[in-house]
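One protein chain omitted, others in place.
Which chain is which? They are A and B, in the order written, and residues in each are numbered from 1.
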Amino acid sequence: MRRVLPVAIVALAALFGVALAAAMLELPPHAVRLPDDVAANIAASGVAHPITAVLLNFRGYDTLLEIAVLLLALFGVLALVKPHAARAAHPAHPLLQTLARLLAPLMVLVAGYLLWVGAIAPGGAFQAGAVLAAAGVLLRLAGLLPAWVAPTLLLRVGLALGLLVFVAVAAAVLGHATLLTYPPALAGGLILMVEAALTLSIGLTLAALYLASTEVRP
Amino acid sequence: MSVGLLYALAGAALFAIGLAGLLALPHLLRKILAFNILGSGAFLILVGLGQRDGSVDPVPQAMVLTGIVVAIAATALALALARQLLERTGRMQLPEDRADAETDDA
Partner (left out) sequence: MSAALAFDLLIIAALVWSAARALTVADLFRGVVLFIVFGLLMALAWARLGAPDIALAEAAIGAGLTGALLLDAVGHLRAKREPEA
């Protein structure tokens, strides 16, 4: 029994994979062409890069709910770690510390660039936030950041800012049309404002997911 | 066969690998790895099938971008839960798997 069960599971999973592949090979051609819809409406979206237009304008709901999910996951992690596990970071090798001190400002600069360039080319809030979070992880590994088990008020504001700004913008355009339908004249500015807040919050939340769940080992 | 369909088929293979690992492996860290592989397979299917006629489709790409961020949030929460289980029971295995895997020391 102990040996048979895993073999049966692997066989069934393989069967599932084959069935899935067979189903994909038999699919008819697309009935709806979404890229054409995106291309037709991109002029009114406020940005020139199609993926940013989809994320922040056409399917803004996804991104709004996604930042809420990210915040909820952080609440879960913070609820699970024990407060007394928080201790001061132990200093790492001086070389790593110097490297982290040099790289962290550059990474913040790269994050700012990715945020700005997201309007016209690959980039945007997610990638910029990930780079910000990576800077946080690097500083943590170099022993320059303490564990964030109990976030301070300022940090809490930063963590919630993305969601709050997004919800505020979504509510503000309700008078004009439906939820998250930006007026075309203001769309570019509104999207940049939402993205800037999202970048900060995504960066802080992703960094906090690492900083809160990892503990200091002296 | 287009590039999109090729990667969608690879996604099906990765989905099957992740599914088998998620169900068959007792160690929770391996289950988390398997869950991430399963997710990557689903993302490849989503984008690959959307682009099976050879054109680039920004809609599934944007959805996958959201999905990647949600996947890391789920991973971090799962790891925190697994740590809690390790703290309380000394093992990173679910109670119902433990009898099956006394010899698994990973």
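Rule of thumb we're sticking to: contacts are C-beta pairs under 8 Å (C-beta built on N, C-alpha and C of every residue); 3 or more make two chains touch, one makes a residue touch a chain.
Since this is a predicted model, take the numbers as computed values, not measurements.
Annotation: of A:I9, A:V69 or A:V137, A:V137 touches the absent chain (contact as defined above).
For chain A, the list of residues touching the undisplayed chain reads 51, 114, 122-124, 126-127, 130-131, 133-134, 137, 206, 209-210, 213-215, 217. Residues touching the missing chain, restricted to chain B, are 3-4, 6-7, 10, 13-14, 17-18, 21, 25, 27, 29-30, 32-34, 36-37, 40, 43-44, 47-48, 51, 56, 61-62, 64-65, 68-69, 71-72, 75-76, 79, 82-83, 86, 90, 92, 106 (touch as defined at the top).
Quick note on the criterion: only the chains that are shown with their structure count from here on.
Between the Cα centres of chain A and chain B there is a gap of 18 Å. If you check the complex, the residues on chain A that touch chain B are 2, 5-6, 9-10, 13-14, 16-18, 20-21, 24-25, 27, 29-30, 34-35, 38, 50-51, 53-55, 58-59, 62-63, 66, 69-70, 72-74, 76-77, 80-81, 126, 202, 205-206, 209-210, 212-213. Those residues of chain B that touch chain A in the shared complex are 5, 8-9, 12-13, 15-17, 19-20, 23-24, 45, 49-50, 52-53, 55-59, 61-63, 65-66, 68-70, 72-74, 76-77, 79-81, 83-84, 100.
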